[in-house]
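I'd like to ask some things about the structure below.
Shown here: the complex without one of its protein chains, the others still in place.
And now, chain A:
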């Protein structure tokens, strides 16, 4: 009798459960899966790229950056005009954009946002360029905004568009000095984009819902967007394959290969504005000679690395500007795998196996030195560790003895920044403005990220002029030349540009989805369900 009761109770519960499931399925929603949570709804306090991807769906910028990183389409600003001397842009804002609490979004909000962006107390991570380049931002009235620059340079629009526009009437309630010690901004975010924040359960779930007052009534098409946080990648992928999650920002190549033909999921591959490289520390006398660096580039079989380790999901890299970037020099061809040429170059540079021990040697400063060095990389990155082993094999064929040392990420960074290494496998995510100063300029050896201590006065000179040139077509000519210099000098052996693989479920119409290096949610408001 008692057991019967219990059974009945459970049946009841189960039926309730399934009815609730059906109810959810009818709704117009998608679930995005992520291994990390966002860090704040205040864009000026956030440090993660994933957070920015999401914040871009709830906050409007002045304009939408296009995939070519050069042109912009109107968004909050209907149109803009340049002054005659190009040091000033006047933006004309839309009159029909409202914050979710009903207050209108005006030019005063933008003026205030600029103050947030440049305030030393806020200490926004991307503040430097904007503080240096923009003199002031002034609202003339609710819809007219003037931006005054200190000088003319190519990325004036990019810079002002990087400023997140936040609601003045909310954000000014907390003094800047208190921002980093106050959870206020995360409680009830006031936004103005196509989506608004319905809830944020830290470490669990974010729910975005359609903003009914969004100025463009035809968007967004999908009414609710959930972000489910699943820190364990295996669990996350299983949920995606299972249909519980509809969108996955990043999928390992091996998984994508295995489920390529599955009818339930679809993979989208797109280039990522980044590249992986081997940096040769030119403080080490072995790597000081550019012939040696060229020989190393010839002697490493990068094509095989891409095929075997990355399953073909990468493009060979030839320069510090990825191939999808407008400044990229297309005439440069990757160094082919040519072991004879590598041998010849090493020979010319004075490296011979004089004692017959199978390892090349050379007299440097009166002392016989073996061609031996250590390559470091970080333990968290499986691909890099595999590449290190491949490189070790390739170089052994040239008579070079290479050791591999793997460090935990923070220790790894310390070795790099203190220049305490011989060679390193690492990667850069490239900024949308072409500027190689922080990475290759000789001034960046002391304070910057030129940790390979590359120095070429000719490069310095060209880079200095190209990065301030206003005419991008003219600048391109210089950038092409600059990339040729880097190509010739090989301060890095450029390995590959990663291809990002994202996944979407069969519920989403693939033709409505556009993903790119700017964001995997680039046009989320246009996505449609089948």
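Assume contacts are C-beta pairs under 8 Å (C-beta built on N, C-alpha and C of every residue); 3 or more make two chains touch, one makes a residue touch a chain; residues count from 1.
Note that contacts and distances are computed from a predicted model.
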{"item": "From \"Nucleoside ABC transporter membrane protein\", \"Circularly permuted ATP-grasp type 2 domain-containing protein\", \"Peptide/nickel transport system permease protein\" or \"3-hydroxyacyl-CoA dehydrogenase/enoyl-CoA hydratase family protein\", the hidden chain's UniProt protein name", "value": "\"Peptide/nickel transport system permease protein\""}
{"item": "Given A:50, A:99, A:124 or A:298, the one touching the chain that is not displayed", "value": "A:124"}
{"item": "Residue in contact with the excluded chain [from A:78, A:258 or A:414]", "value": "A:414"}
{"item": "Contact residue for the chain not shown (choose from A:28, A:66, A:232 or A:354)", "value": "A:232"}
{"item": "Full-complex contact with the absent chain, from A:79, A:150 or A:180", "value": "A:180"}
{"item": "Per the touch definition above, residue among A:66, A:141, A:204 or A:374 touching the missing chain", "value": "A:204"}
{"item": "Residue ranges of chain A at the interface with the undisplayed chain", "value": "12-14, 16-17, 20, 23-24, 31, 39-40, 45, 47, 120-121, 123-129, 179-183, 186, 199, 202-205, 207, 226, 228-232, 234-235, 238-239, 241-242, 244, 408-411, 413-414, 428, 431, 438-439, 447, 449"}
